[in-house]
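First comes the structure, then the notes that go with it.
All protein chains but one are shown in place.
In order of appearance the chains are A, B and C, and numbering begins at 1 in each one.
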Amino acid sequence: MNAATAVGATLLLMLGGAWLVAVFDRIAAALVARRPVGSLWLGPLQSGASLLVSRTNQTEHPDALNWALAPALYLVLAFVGVALVPFSTSGALVDIPAGIVLWGAVESLTVVAVFLHGWSANALFPLLGAYRYVAVGLPIMLVSMFVLIAAALPAQSLALGAIVQSQAGLWNVVRQPLGLPLFLLLGLSLTLRGPFNYADSADLAGGTDAERSGPPRAVWQWARLSMAVSFSAMAATVFLGGPLGPAWGTAELGPLWLTLKTAVVLALLVAASHLLARMPPSRMLTLLWTVLLPLSFVGLVAAGIEAAP
Amino acid sequence: MNDLVSGIDIAFWALAAIAVLSGWRVFSTDSMVRASFLLLLSFMAVAGIMLLLAAPYIGVATIFMMAVEMMVMAVFMVMFMMNPAGLNPMSMVHQQPLAIGAGVVAFIGLSAAVLTSPLPDQPVAADHRAIHALGIEMLGDSMLIFESAGVALLSAMIGSVILSSRSGRFGPADPGSRPPGLCEGGLPAGSVPDENKNHGMGHGMQHDTPNAAPQDTHGAHGAQGS
Amino acid sequence: MAIAWPWLDRLAARAPVAIFVAVGRDAIERVEDLSLDARIAWVASPRHADVLLVAGRVRSEDAPALRAVHDQIPAPRKTLWWGSTPFQELVLPMVLPLADEASLPILSLHTRVSNSEPDWLPDVPPNPWRGLGPNGQGGKDMMGGVPYGRPMAMTDDDSRDGLQLDQTTVQIGPFLQTWPAGLVLELALQGDVVQHARVVHSPCGPTKGLREGVSSRLRSAARLLRLLELGSLAERCLRVAAAHDRCQPVELAALRAAVRRSGAFAALPAGLGACRLDGAPSDIRSRLLAWLGNDADPSKDATTEPKPKLSGLLTGLEWNEAWLVISSFTPQQLHGMAVPEKAPVKGDDNTTNSARSAMEHAH
Partner (left out) sequence: MVVSNPQATPFLGGGSMPTHAWQRFHARYYPMALLFIAFEMEMMFMYPWAVVFVQEGIKALAEMGMFLAILSVGIVYAWREGVFRWQ
C-alpha cells in the first residue's frame, strides 16, 4: 500500500469517525432526554465551524508552549493509536511486534497531554481538572494493561496482527468475557467521557477546557472524538476479531468488517457516557484499586487457564 | 546498505540530537513541569534509537514507562518544590563542582564501556523474535532475578505506603513525629504537629483569631494530632 | 486567531447560539426553560459563549462579577439584558422584559453584523508589575514579588493529612452553571480540598410566592444530575418540569427508574452532606430521592429548628463533593443556610498577608 494513500485514508477516517461519534452523541442525548434529535447530520459540522470562527483566548501568563501543544499532542496520539490497528489481514500502517505495548504508551501519553492541557492555562478550574484526571487516569491504565496481556496470551505475541489471527476460531469477547467491559472503562477515561470525565467536567465549568476558545478548542474537541474512534478500533481489533469476517466473506472485505465493529464499540462507548453517573474522584479511586483491578487479575487468570495447553 | 548516508543514519542523528538538546534544556528551564516533560522527551528520543536497533520491546516499553514516571515525578516536583511553575527566575543546578565531577566520571565510564565492548557487526536477522527470546530468558536462567525483582518491588510498595500515608489501621501517623531540622540539631523545618494545634507556622506568620467566624468543627482543625 | 472563510461562517451561523447566563433574581426557571430550545446552547464557561444573557435583576454587589464574566467572553460578544437593568454607561443596550421570550432576540443578536462590545473593566493588570533583570522576567527571589501581576500562594496547615503545602483563597461565584444564583463563597483550598469556607454573599433566595412543588424539585434534581455528568438525564428532568408547569400529566416513576439505573445513587457517597433538615436527618442521597418523589410537599415550613450552616458542611470536603453538597439543597432550603459571614481579621489570612507584603517588596 502506498504510504501517502494510507495516511490520507487515515485522515479521512478520523474526520469521518469523529463526525460519526458526534452524531451518535446527539442521538444518545436526544434519546435519554426524550426529545427530537434536531439537526443530526449537519449539526456536528455546524458546531465545529462555530468553534473555528470564534476567537482564540489567552489566559494570564500561561505556559504558552504547552498551552499550544497539548491539543495537538492529544490529536497526534489518537492518530498513532489508529495507525496501529490492522485494517486488513495483511497488516497495519504501523506494524510492530510490540503493538499492544505501543498502545499502552499512547494511553500513558494521553494522561500527559490532558495534564499539560490543564496545567498550562495557569487557571484554577483547568488545574483541578488536570490533577484529578491524573489520579484516575493512571490506575485505570493498569486495568487495561492486564486486559490486553490477557488477550496476548492465546496469540503468543504482542503484535495486533497476531491477536487478530488468534481470534479466527472464537472472538476474545466470548473467550475472555471480562475483557471488553473493563477495556470500555479505559475508553471512557481516554476520551474524557461520562462516568470517567474527570478532566473536562461540569463541576469545573469545563475543566481543562474551561479557558479555551476558538480553533485550539476545536482541535481539542476533535482530538477527543478522534480518540474515541481510535480506542474503538483498538477494542474491535482486540476483542471482536478486527478485520475477520464471516466464513462466506472474502479477505478484501476486512476493512469493512473492522469499520462495522468499530461503530458498534463506538455506540457502546457513547451509550455508557450518557447513561452512567460519575462518582467523586475519591470514591472512584477506591473502586478502581479494590474492585476493578482485582477483577482484571481474575480475568487474566481465567484467560491463562483457558489458553494453557 | 552501501549508501553513504541512509535514512536510518539520519534518524539516529536526529534522535540523538533531540535527546541531548532536551536533556540540556531540563536543567535550563525554570518550570518543574517543563523539566519533567523535557526529560520525557529525551527518553523518548533514546527509545526511538532503541527501535532503530531492532529492540522494539525495550524501545516501546521505555516510552510507556517514562511517560507515567515523568507524570508522577511532575506531580511530586510541583508538590514539594518552591516556585514550581518557574514564575520567578531560578537556577536548576546546584552543587556544581560535585555535579561536574560526577558527570565527567559517568561520561568517561560509559564511553569506555562503549569503546571496549565487542559491538556486533552483523544486522539482526529479520525473523529474530526478540520479545520471545526475552520471555524465554525470564522463565529460564533469569527466573530468580525476575522473582526477586517482584519481591523487591513489593517491599518498595509497602515502604512507600508506610512513608507517605498519614492514615493507617492504628490511627494517624504524625503524633510524636518531628520534621527534620533545617541544620544539624536545629529547629524543625515546618511546624511540630503536637504544639500549637490551632494554626500553622508555615512561613513565620503570627496568627491570632479573635474574631474568626464560629466554624462547624467538621474537621477543619479537629483532625490535627491530639 | 480565528479562521475567516465565508462558507465556514455560513455553516457556523447555523450552529446553536452559545450563551453564558448571569442568573439574577427569580430568573433561573426562565433560563432553564430557555435552555431547552434547540437553537440555543447554555454553556458553562464564558470562553465558550458568543452572547452574555443577564437574566433577572442583578444585585449591586454582584455588578463587579458581572463585568468580569462579560469581559471573559471572547470577542465578538454581545449582551442581552433580560429582565435586568443595564449599566448606566452602556450605549443602546438591548433590553427585554423577563416575561418575553428571549430566544428570538438572542438569535437576532447573534446574526447581526456588529462590532464587539468593549471591555467593561479597565485594562489594568491585577497588580502593577514590571519585569526584573535583563530578561524582564519574574519577581524577587524564589517566591517573592508579584511576577506577572500576581503573588504566589503560600503554605498553610492542612486539615486532612497535615502536609503544609500551598493554600489558595479563592472567591467562587455567583455566575456559574448549576450554582445557586447569587451565592458567592470564599474557599481556602489546598489542592482540591476545602480547608475553610465562608459565605460572602447569600443566594438570591427563592422566587417569592412560589411554593416548592413537583416542578421546582425536579429542577433541583436536574442541577444535581448535571454535576454527576448526566447532562442528558438532567435535560429530561427539566423537560418533565416544564411539562408539569404547563399542567400536562407527568410520569415521575419512569424518571426515577432512569436515574436509579444510571447509578446516580450509588455514585453519591452515603452520608455526604448529612445534616438535620426540616426536623429529620437527611443526606445527599435522601434529598435526591425526595426530589424525584411524588409527595405533595415534604418540607414543613413550620419547623423552628435552626438550619445547618452551609460553610460548616463544606469544610473538609473535596471540590466535587463540596459542589454536590451545595447543589443538594433547594433554593428554599438554602435560603437560611447561607448567610453572609464576617471576613476573618486582616493578618489572620496567610495568603492576603503574603500578597500584601509581596506588594510592598515590589515597590
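Throughout what follows, contacts are C-beta pairs under 8 Å (C-beta built on N, C-alpha and C of every residue); 3 or more make two chains touch, one makes a residue touch a chain.
Only a predicted model underlies this, so the values are computations on that prediction, with no experimental measurement involved.
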item	value
Chains on display which the left-out chain touches in the complete complex	A, B, C
Of B:10, B:154 or B:187, the residue in touch with the unshown chain	B:154
Residues in subunit A touching the chain absent from view	56-61, 98, 100-101, 119, 121-127, 131, 134-135, 138-139, 142, 145-146, 149, 152-154, 156-158, 205, 210-211, 281-283, 285-286, 288-290, 293-294, 297, 300-301, 304-305, 307-309
For subunit B, the residues touching the chain missing from this view	57, 61, 64-65, 68-69, 72, 75-76, 78-82, 84-85, 87, 131-132, 134-136, 138-139, 143, 146-147, 149-151, 153-154, 156-158, 160-162, 164-169
Where the missing chain touches subunit C, by residue	1, 22, 45-47, 62, 64-69, 71-72, 74, 119-126, 147-148, 150-153, 155, 158, 160-161, 163, 165-166, 168-176, 179, 184, 190-193, 318, 351-352, 355
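In this text, only the chains that are shown with their structure count from here on.
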item	value
Central chain (by mean CA position)	A
Between B-C and A-C, the pair joined by more C-beta contacts	A-C
Rounded Å distance, subunit A centre to subunit B centre (Cα mean)	27
Mean-CA-position distance for subunit C and subunit A (Å)	31
Per-residue overlap in subunit B, given as positions that touch at least 2 other chains	87
For subunit C, residues contacting two or more additional chains	147-148
Subunit A-touching residues of subunit C, taken from the complex the two chains share	1-4, 8-9, 11-12, 14-16, 18, 36, 38, 43-45, 47-48, 50, 74-76, 126, 147-150, 168, 170, 176-178, 191-192, 225-233, 235-236, 239, 258, 261-264, 266-269, 318-321, 323-324
Of subunit A, residues touching subunit B in the complex	61, 63, 65-66, 96-98, 101-102, 104-105, 108-109, 111-112, 115-116, 119, 122, 131, 134, 138, 141, 157-158
For the subunit C and subunit B complex, residues of the former touching the latter	132-133, 135, 137-145, 147-148, 152, 154-157, 159-165, 195-196, 198, 308-309, 311-313, 315-316, 341-342, 344-345, 347-348, 350, 353-354
